[in-house]
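For this view, one protein chain was removed and the others were kept in their places.
And then chain A:
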Amino acid sequence: MVHGYTYEDLEKEINVDDVDYTDLEARYQVNQDFGLDNYVVIDGAPVTTEAKVPVLSKVLKKLLSSYGELEDGDDGFYMPIEDGKTKGYLFAQFKEADSAKKAIRQLNGKQLDKSHRLLVNSLSDIENYGSEGNVPEEFVEPEIPEFKEHGFLKDWLLDEQGRDQLLLHQSETVGIYWNKKKSDPEKVIEPRQGFTSKYAKFSPKGTYLCSIHPQGVQSWGGPEFESLSKYIHNQVRLIDFSPNENYLVTLSPLPITMPETAAERAHFPFKEENEGHKLVIWDIKTGEPARSFALPPHLEGQKEMPWPLVKWSHDDKYCARQGPNALAIYETPSFQLLNKKLVQIDSIVDFEWAPASVKLANSKVEGGEYLLSYWTPESSNQTARVALMQIPSTQVLRTTNLFQVSDCKMHWHDEGKYLCVKVDRHTKSGKTVFSNLEFFKTTEKDIPVEKLELKEVVVNFAWEPKTERFITISRLDDGTNNPAIPKNIISFYAPELSQKTKITSSSYKCYDTIEKKYSNTIFWSPKGRFAVVATIGKSNGEIEFYDCSYDDDKKPGNNKDVNKAKLLKAEKYGGMTNLSWDPSGRFVAAWSSAWIHTIENGYKLFEFTGNMLRDDTKDQFKEFIWRPRPASLLSAADRKRVRKNLREYSAQFDEADAMEADTATREAILNRRRLLEEWRDYRSKYAKVESTENEVQAEIIEEIKEEIIEEKEEVIE
């Protein structure tokens, strides 16, 4: 006031925002890091006399500081003493909040000596839960979420026409459709955009559809494909199902880490013991993790991951994982190691379960037994070996010794009766490769092994479902490798028939070969008899349909030998990347996926005879998946009856097809009529607008006419 200034005047003159307060701010700054997080409260320490305090302090300080630096002096470590005795609890303050967290996580529950167990908590937790009233005294029962109806999971099997469902994945959109043969597939649900961040996958019997998201896997099912369960696994990449849809296996490149806050932990499916694991087995129905594993060290950091990492026995009873020099077999649902120990197998390369229970010749076990096969390569003093092991006894039933082996591939027959091991062997010089096929006949006495020695190297092998026939694609490895020359040979094999037309267990006979092909893949119809041999992944994609039981009516006398392969149809499909039979064996879908290249993306649908039904080119098309079906419930007698009355059934189906086609065309026509009407309606608005009809007066200015002025003919001799 002395200068006649008021505060208001000052404020007018000095813009407060311009004043530099940094020096003051620095002096009175509140330390943000200084918080309750740095404190831990330790309970359960021994109650001792004052005299022993220095010793006890020393021990505890040492223990605590192994997790991080403590603050100096009493600030860092304070043990209250009353009446000359410690009180059994103490406080510690770490310099870093992280160290406090670590100490709580690892020290809590630690047995200090026989009678003292340390209880370590953060001060903030004590604040939150320890003071009176913060935690209700009364037990309130947690609310059980109301049961959500998801509809009948096998609803699609009740379709009156017995159609199959298919999934089309185009760009970011996934839609489920009914297969309508030639017509546009009918929507089951409205196609969903952004349904999955990677791919969609059906469970092996078709009950569940899973989508992959950065947070985990989501399963869908029922008539409307409603959400069923979430399997929270951060950054999950690969998924797989057990054959009976009881378990889901997921793999993520990120190890599991526990969330920091208690609130998040409440919704987190994993516990401390799962930490650092990457492979998880889930119970599909409950959505809870059943077991998790760390990756074996030799798979850590590998670019190409062998998948599945967990292989299941046919009925989900056992699952097995291969480690270096050992096989870990687990029993479900406990997921404990079988016989509590690993099965040691030196340098095991690969193993496969028998896909069905096997009725061994000398076995009295009802319903068959569990078998698995594995192979080990040659080592300095041992030959390569393929072995059959019985589970749960882990007894090796049969081994064969093999020499000069470069690779083995085990192909089980779908009924588990036969195991074909494709052995790629190299000549002594090691320059060229050829194949042997070793057949284990598991249901016969002593499990005989039959050998088929070939000159060529077999690139592909496939058993016909339910029968003992198979197809191979082989190539003579003569050292030259010119991709322009088609060298692949398709061979059709069947067991040789003896005089009494009874299948002998002696040998397999090649009854047909087709040479000079590019073909590289074999797809048997799931119902047998028909097979598709295709060329995939080359620019000259081709599909060939074969009937392997073609009965030539022209030779009525010669109906013994029904093993003849007849080419029904060959189709070119340049961009093809994948091919798949529908579960009923009636249709074949081939598609070109944008995941692999951008050539001719879309799909084609064929009948089993090779007749093309649909050719749908869709930009950004990614995947075509048939919804799998569970095994048929019909008994053998039922099936026989159906076959007997096939003619009647087919007449009914033909009629239904015709009606279906009719309604489809009628609808299309009606739709076109409607569109035309709408258009005329739209155009009528402009009827009054003067039409600039192009009335060009044809005026010929110049006309060119060809006239022959002179014509000469020269005869040259």
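The definition used in the following text is that a residue touches a chain if its C-beta (ideal position, glycine included) is under 8 Å from a C-beta of that chain, and two chains touch if they have at least 3 such contacts; residues count from 1.
The criterion applied here is as follows: contacts and distances are computed from a predicted model.
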The chain not rendered here carries, per UniProt and among "BolA-like protein C8C9.11", "Dynactin subunit 4", "9239_t:CDS:1" or "Eukaryotic translation initiation factor 3 subunit I", the name "Eukaryotic translation initiation factor 3 subunit I"
Touch with the missing chain holds, among A:Ser171, A:Thr394 or A:Thr521, for A:Ser171
Which of A:Tyr21, A:Phe147 or A:Tyr686 touches the missing chain? It is A:Tyr686
Using the touch definition up top, pick the residue from A:Ser363, A:Thr513 or A:Thr617 that touches the left-out chain. A:Thr617
Where the complex has a chain not shown, which of A:Lys58, A:Lys445, A:Lys538 or A:Arg672 is the residue touching it? A:Arg672
Where the unshown chain meets chain A, residue by residue: 171-173, 193, 539, 574-575, 599-601, 617-620, 669, 672-673, 675-676, 679, 682, 686, 689-694, 696, 704
